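One protein chain omitted, others in place.
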Amino acid sequence: MTAGQARSGTERHEAPGPASDTAPGGGDGGRRDLADRPVSHAPLLVAAGAAALLVAAPLVLGPYPVTTATRILAFAVLVLSVDLLTGVTGLPTLGQAAYFGVGAYTAALVGIHVTADAAAQVIAACVAGLIAAAVTGWIAVRARGIVFFMLTLAIGESVHQVADTWSALGASNGLSGMPPIRLFGSPPLLAAGFVYWWVLAVAIAVFAAVTLVARSPYGRTLRGIRDNEPRMRALGYRTAAARYGVFCLAGAVAGVGGALWAAQARFVSPGDLGFEVAALALLSVVIGGAGSLWGPCLGAALVLIVRDNLSASLGGHGPLLLGLVFIAVVFLMPRGVAGLVGARRHPRTRTEIPS
Amino acid sequence: MATYLVSMLNGLAMGSLLFAIALGLSLVFGMMDVLNLAHGAVYLVGAYVAVALVADGGGLAVFVLAVLAAAAAGAVLGGGLAALTRAIPHHLDQALLTLGVALTVAELLSVAFGNEVHSIAAPAAVAGSVTVAGETYPVYRLLVIGFGMVLAVAVYVLVERSQLGSVIRATVADRPMVSALGINTGRVLVGVFGAGAALAAVAGVLAGPILGAQPGLDERVLLLALVVVVIGGLGSVRGALLGALVIGQVQAVGAALVPEYASFLIFAAMALVLLLRPAGLLPAAGTAVRV
Partner (left out) sequence: MTSATTPISATTPILELRRLTRSYGSLTAVDQVDLSVVPGERHALIGPNGAGKSTLFATVAGTLRASAGRVVFSGQDVTDLPESERVRRGMVRTYQHASLFLDCSVLDNVALAVQRAHRVAYRFDRPARRFRATQAAARRHLDTVGLAGRQYDKAVALSHGERRQLEVAMVLAAGPELVMFDEPTAGMSAAETERFVALVQRLPQTLTILIVEHDLDVVFRLADRVTVLHLGRVLASGTPPRIRADEAVRRAYLGSAKTEDLFIDAGEPQ
């Protein structure tokens, strides 16, 4: 995947001049700032290959790794929502775990009281995440930068406290007793592999949708806000509305992630929407490279494996390692994994700039 | 009426503690735009210092020793954080760094002290109760309120009336200008960072007999401090005081009347203030444009 990206990137910069609608080369390979370039098929092939590997995973892996992979996928959806705000729009957030939690609780409540149908749960969680973000987001989007960051944390923690004290949600005990999901009238999906495939399908759909948003005119608007918001206003943009819009969108995405999380765990607790989850989602984006969409997904896998699987060998103190990783990442790789891949191109671009 | 008085006193005690905690967070933010997410962890360090030294009560002298030890630990942590964040240019990266420190410190504390809930007894000399308007009320909490009042006056005199204070306020309003005047803002920043963290750690000891010590408390305290800062106005001492008093009351009255929805009330208070006064109730001069 990385090699393909790097190669298509170099091609672009070696032939910048004649490229036009009819030029065959180029390919934006998911890079964020050239949404208008003609796309080559190499990244698509890589993506298809990766998807095929993911689909085949349950056939070769045991149930425990499959469960882990399911959790990673659900968490990756949350990370995508953080990336939509942080990477694409330039709004660092610590509040997305709240909407993830809203989605998870919604899905669990729907599962317990209404239907075990997984699709209905996902839709309900998506709507709930959207509404929760719409209700709370206007407070946050009035601010920018570090103040926005602080407000998202305050909102996220408030929602966490609500979950922790509200008896209708089981308060600090959480919500258990969610039945196994069903799909379109199927019998309950008890095998880890089937749940995995469902979660994978939804996660891929979300990934495709977020990719589409990032490459659409709206995505361009969001990148414009990230790069130079005053200029956007001077072009006639109502930037607060645009930021509010993406905040709601990210809330909906996080809500879907929550439903997927609940589908696998069949149990939701206040810990699922705590500070640590929000911090780990942000860490995944930072490790993976803000703005790239695939990088943060890899970051999500790494972070969750460290927290859940290496934790045991660290006496349950995975967060200690993650805290140190956080500090190391800030000092060592300010642009994340995707930044490392991109960095290979940069010396080349610079020499080509006529001064 | 009398129960309401008790709630109000509880709110005042909570407000005093919150003021001590939020002050450093607010000033550090106002002066250098650093959102110190490790502030709650620093508080928790103070609380565990109390667990280690005075968990079972003990004399007033030991308690004072615990306060001093926490202040020293807080100052060291704050100084370290200041040095680390100053090595990094970008504000988001600085916040991420403090987040990493927060996770690390909180986890180290849980390694050292375990995950159980520790309660801390007030020093024996002040562990009793007095009768206030027909209700018995713990002496210790009255002392905490007194501490808050003394702290408020002391900080007011220091920040609003002294030479050092005028440098601090000017740095909040326009740091490059203060640097251009030849004043070493770096030293001021490290000093404020260290002092603010020391206060938070002291608050951790003082709050011990009220809130105890347990994993996760750092998040709750950080949240409350953030809300106080947002409500009061970033970088503003008077704002931090007013915000702390408001949130202290909202918390105490909410806990007495509608315990299940107390956390809603905190959020609602913040939303209401931001709706009416986006820069906070008493914003510091020169910082309103940032919000």
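In order of appearance the chains are A and B, and numbering begins at 1 in each one.
One rule holds for everything that comes next: contacts are C-beta pairs under 8 Å (C-beta built on N, C-alpha and C of every residue); 3 or more make two chains touch, one makes a residue touch a chain.
Remember, it's a predicted structure, so these values are computed and weren't measured experimentally.
Participant: Of the chains that are displayed, which are in contact with the missing one across the whole complex?
Facilitator: A
Participant: Determine which one of A:116, A:242, A:273 or A:306 touches the chain that has been left out.
Facilitator: A:242
Participant: Touching the left-out chain: which of A:68, A:221 or A:264?
Facilitator: A:221
Participant: Mind listing the subunit A residues that contact the chain we can't see here?
Facilitator: 12, 16-17, 19, 26, 33-39, 212-213, 215-221, 223-224, 226-228, 230-239, 242, 245, 349, 353-355
The working rule: only the chains that are shown with their structure count from here on.
Participant: Averaging only over C-alpha atoms, locate the centres of subunit A and subunit B and give their separation in whole Å.
Facilitator: Distance between chain centres, rounded to whole Å: 33 Å.
Participant: For the complex, which residues does subunit B have touching subunit A?
Facilitator: Subunit B reaches subunit A through residues 29, 33, 35, 37, 84, 87-88, 90-93, 95-97, 99-108, 110-111, 216, 219-220, 222-223, 226-227, 229-230, 234, 259-264, 266-267, 270-271, 274-275, 278, 290-291.
Participant: Which of the residues in subunit A end up touching subunit B in this complex?
Facilitator: Subunit A reaches subunit B through residues 92, 94, 136, 139, 142-143, 145-147, 149-151, 153-155, 157-162, 164-167, 274-276, 279, 282-283, 286, 315, 317, 319-320, 322-327, 329-331, 334.
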